[in-house]
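Every protein chain of the complex appears in place save one, which is left out.
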């Protein structure tokens, strides 16, 4: 099953993880070499020198160019060959595929599709990552499954009752029905739990002593960003100052058909200077996501075993079903020719 | 090469290895979750929840049911869904495949075929495992080969002369011709060695000082149980009280095309309380079976390399040839429609 939407932005890594040294990344089954030039520009080329197919990620950066480490061919960030050692004439056709790259919200975004369709406006809105009133703990978790299974997982928090009993799950999550709606291509799933027992994680982080009113509002910003707006306040108080308000942001990077990286941020708007809390959150979040790993790998194994079999949708899956429908629509649109192919000039890159 | 006989019982594990906690087993390439209910009933379902395909083996047992660990769907031992968290109505079609399971001879047997053909009478007769006058050392050994290669191995003990020189093999084994016969679908291979040197293992376990009269009578109870009746007495005495009499029982569980588990028992009718002897036998048997592992993996590698090539049969292979013929007949019968499909009602399960 290859279900990649190519005309889209994918976060390759956090901005602070990309230094001068080229590094190999696999996105949508393609091999890329990411690097940062001397002036600090983030760039990406195919991880394959057109000369003898050596990986560019084994090379180095010189000025604004990347140099193949095998025979020294040099390319600029647009992929144009600017030097061939021992050879004066560079044939005009000598190029390497360059990927459009943008840094935004502290992430390095790569456009994997048709360069003529590039549109920075398609990068999802992750304002909490830039807002100084919010603080984020960040990380990356890898799952051995197709990326859509992870979208399912994040949209349907029913599973927290069973998989994450020790951290974020409570009985009431599974027992409380959700509502879901689609606005444009954004699918939102909402679950409101009034007068409910706080989870262990909420008790520890929020310091709640009694019951709380708790909410989970989750939306898929397609193709692959899922944002969870989750929090709680002391039951009946509606008092956000005594509550907890968080955004768990997951930007999914499909690596190949059966591997996906979840680049995640846990953002909060309180206790901004509490480093102990940071450490506590990081530990809990990593523990929680790790609990999902074997379930998702097992789903993948079972899907591969019987590719023709259809999953069963329960009532709680309404959001998942709508999200899958959006993804299917995007897949169809992704394969259609770009409107600009016939009339508009190629956008400057 | 897929050569699985599905309408048959396979031992999944020893009864004492199955506790409440669900465990994953692969049999004939199928993924199963085995578990024991609160009242002690052994049961098996497909290791794939129909909801989102999570492995049921990651779930838990509640009462007489198994609960999916991902979103909490609950199924009884017949595979009928009895609970969906957060949902009142359970659609009638909501089922998971359940496998008929029987415990007999201290083993957990799973029927992998058509439930309408289930017949407990097809479980092989392994009376030595229940008889209090016999004592067994048991274990499981995994081989990286198709299950039929292990049937060959166990039926033709000629190989013990070469592979197991240090334990059970002697020169005379390879040099003594065998007789083989087929009675119904049972193929039996017999080798009688008069006035022969005991093997190292026989010397140690049987305490023989001089030559012995030794026998090996091996039969395949198809599809995949091989029983070796082996022993010896001081040469010319015919005195079983001064001899050694054993049954080496191998119940083969094909895992996939190139993996087979040998669930084995070494049963004896003497020294029933000798724990040191148990330990000695266990060590020797494991050592012996381990010597076969690289041979069988090598055969498998060579078979996969040239699937069209035929093996050469020597005189000593008469039993192996007959056994292969029975297996081929069973394979044909396995694929034929059940007689009950046309006329008889499905048996109650």
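Every chain is named by a letter (A and B) in the order it is written, and numbering of its residues begins at 1.
One rule holds for everything that comes next: a contact is a pair of C-beta atoms (placed from the backbone, for glycine too) under 8 Å apart; a residue touches a chain by one contact, two chains touch by 3 or more.
Please read these numbers as outputs of a predicted model, since none were measured by experiment.
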Worksheet item: For the chain left off this view, which of B:90, B:192, B:286 or B:303 is in contact with it?
Response: B:303
Practice prompt. Could you tell which one of A:71, A:127, A:283 or A:325 touches the chain left off the display?
Written response: A:71
Worksheet item: Which of these, A:85, A:177, A:207 or A:236, touches the one chain of the complex that we don't see?
Response: A:85
Worksheet item: What residues on chain B make contact with the chain left out of this view?
Response: 149, 152, 156, 158-159, 161-163, 174-177, 294-295, 298-299, 301-303, 305-306, 309, 311-316
Worksheet entry | Contact set of chain A toward the excluded chain (per top definition) | 31, 47-48, 50-55, 58, 67-73, 84-87, 94
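In this text, only the chains that are shown with their structure count from here on.
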Fill in: Angle, in degrees to the nearest 5, of the Cα rotation that carries chain A onto chain B
120
